[in-house]
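Note that this complex is displayed minus one protein chain, with the remaining chains in position.
The letters A and B name the chains in turn, as written, and every chain counts its residues from 1.
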Amino acid sequence: MDETIVHAYGVVAAGAPNSQFPPGIADTSVWVFGANNLAAIVSLLPVEGFGVTDWQRNAGNVSWLRHVAHRHHEVLQHVANTAAVVPLRLPSLYRNLESLADTLHAANDRLERDLRRVQGKLEWAVKVYRAAEEQSSAISTATASGRDYLMARSRDLSARSGAREQLREQVREIHDALGQVSAEYVRNQPQDAVLSGRREQMLLNGAYLVSSVDQARFLELAAEIADDSLALGFWVEVNGPWPAYNFTGDAETAAREAIE
Amino acid sequence: MLLYAVVPADATVPETRGLVGHRLETIRGALAAVIVEECSDRLRATNDESGAFAKIICDLATRTLMLPIRFPTLLTTTSVVLAELQANQAAWRERLSELDGLSEVVIRAQWAQPDRDLGLASDSSGTTYLVNRASAIHRREASVAEITDLVRSCAREIKVLHSQRGVRIACLVGNADVPKLRDAVLSWRQAGGHRQVVVGGPWPPFSFVDQEAVGA
Partner (left out) sequence: MSDAMESWPDEQVALIDLIDRVIGGGVLITGDVVLGVAGVDLVYLGLRLVLAPAHEVDQSVALLRRSA
């Protein structure tokens, strides 16, 4: 008889409407598992291939991770479209349903609080990139004297630091403007090029929890900002809506590592 | 046992067979009763079963006032069902009497250009995508407002349901008013704008079993 391990995608309120879920990890069915006022969205995965050691062993296996993350995300996305959900981060394994029930009971207050917090809201991600590398100003090597060179260099440096400060200010304004139409908003560490897949420097990695009544307004503002920013030398990228990873559970600690 | 519906304590339940072929039984409390079917531990839960269950519920609703129970709900023994009755029957009885003579109708309206992107996060981040998405939201909100205005005079309660495409609105309507509501909605469809408008029901009040009509 095959042994299974429980994989939990996220937590919803017990009354959340049920529906046809997309396939889970490894093409397993997705179940709703109730524990009093909460319910977990789960799959029963074969221990052969998805046990704890398999997750450890595959930590660097991009294609394995991609499948797992994709299915995990698809299920959560489906849920988030119809109900408030506290998404769980990978890996999210429980020996059996009993231990999952214990966890739900123990974390009941926090989970209820998180659900209330994201009820009727969705998370949007906004990233701002510097459009082009800063051109180093051509300081002519044909300056008359060493002193002229030093003065030119000093002017150049202060102009650049002024420009940098102006850039930071503009990015802050973008973040705050979007925040005005959000219920909550946080700024996370900008991703480096390896993670972002972009050569350009990331200036802002923002997450915005937007109420459904403000969705349209948020999107229109984001479109406006994206258009205006081109002229200022930024790319603005808006993605979403996502389940609220940044505004539930352990996200608090992750978000507090934000810079500036 | 598989649970079908909450009914008045003195309800007469017809002799019919349920989803798994057993006779429906009634477990009665002082203030309300529950219709059940003895069910072995195994139950197939596919679309076919849901559809068959729906048909049984709709038939039952023609014979007795009821609050349908979400499918599939299984409890192991009679005493457990009685415990549920104990805990809830007062509230259930009250809601049953509020729903006497009322049915649910679900209005679905979809546009010629489906906004199927609305439910999904997209890799696209261009401003066109954002603006289109915002327009789709406005269009949806406008439809909800129009339909709500249209049905306000016949619907006791209204609940906007989630919909990936178009809009869906559940209405609690007096049985006698159902044709009037249907006509109003279908004439609105003639006025144009929507590619498809479907009025489902009248059905038992799935969306209105709780005393507060406000959705989650």
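By definition in this document, a residue touches a chain if its C-beta (ideal position, glycine included) is under 8 Å from a C-beta of that chain, and two chains touch if they have at least 3 such contacts.
Model, not experiment: these values are computed from the prediction.
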item: Shown chains that the omitted chain touches within the full complex; value: A, B
item: Residue touching the undisplayed chain, where the options are A:Val32, A:Leu65, A:Leu90 or A:Ala183; value: A:Val32
item: Omitted-chain contact residue, chosen from B:Ala11, B:Val106, B:Val131 or B:Val151; value: B:Val106
item: Option touching the unshown chain, where B:Glu84, B:Glu157 or B:Asp177 are the choices; value: B:Glu84
item: Absent-chain contact - pick from B:Asn47, B:Thr62, B:Thr128 or B:Gln190; value: B:Asn47
item: Chain B residues touching the omitted chain (full complex); value: 3, 5-6, 41-47, 50-51, 53-54, 57-58, 67-77, 79-80, 83-84, 92, 104, 106, 108, 110, 112, 114, 116, 161, 164-165, 168, 170, 195-196, 198-201, 203, 206-207, 209
item: Residues from chain A at the interface with the omitted partner, ascending; value: 1-2, 4, 14-15, 17-21, 29-37, 39, 44, 96-98, 101
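Note that in this section only the chains that are shown with their structure count from here on.
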item: Centroid spacing, where centroids are CA-atom means, of chain A and chain B in whole angstrom; value: 35
item: Sites on chain B touched by chain A in the complex; value: 47, 70, 119-123, 125-127, 130-131, 133-134, 137-138, 141, 162, 164, 216
item: For the chain A and chain B complex, residues of the former touching the latter; value: 13, 15-18, 20, 77, 81-84, 119, 215-217, 219-220, 222-223, 226-227, 236-242
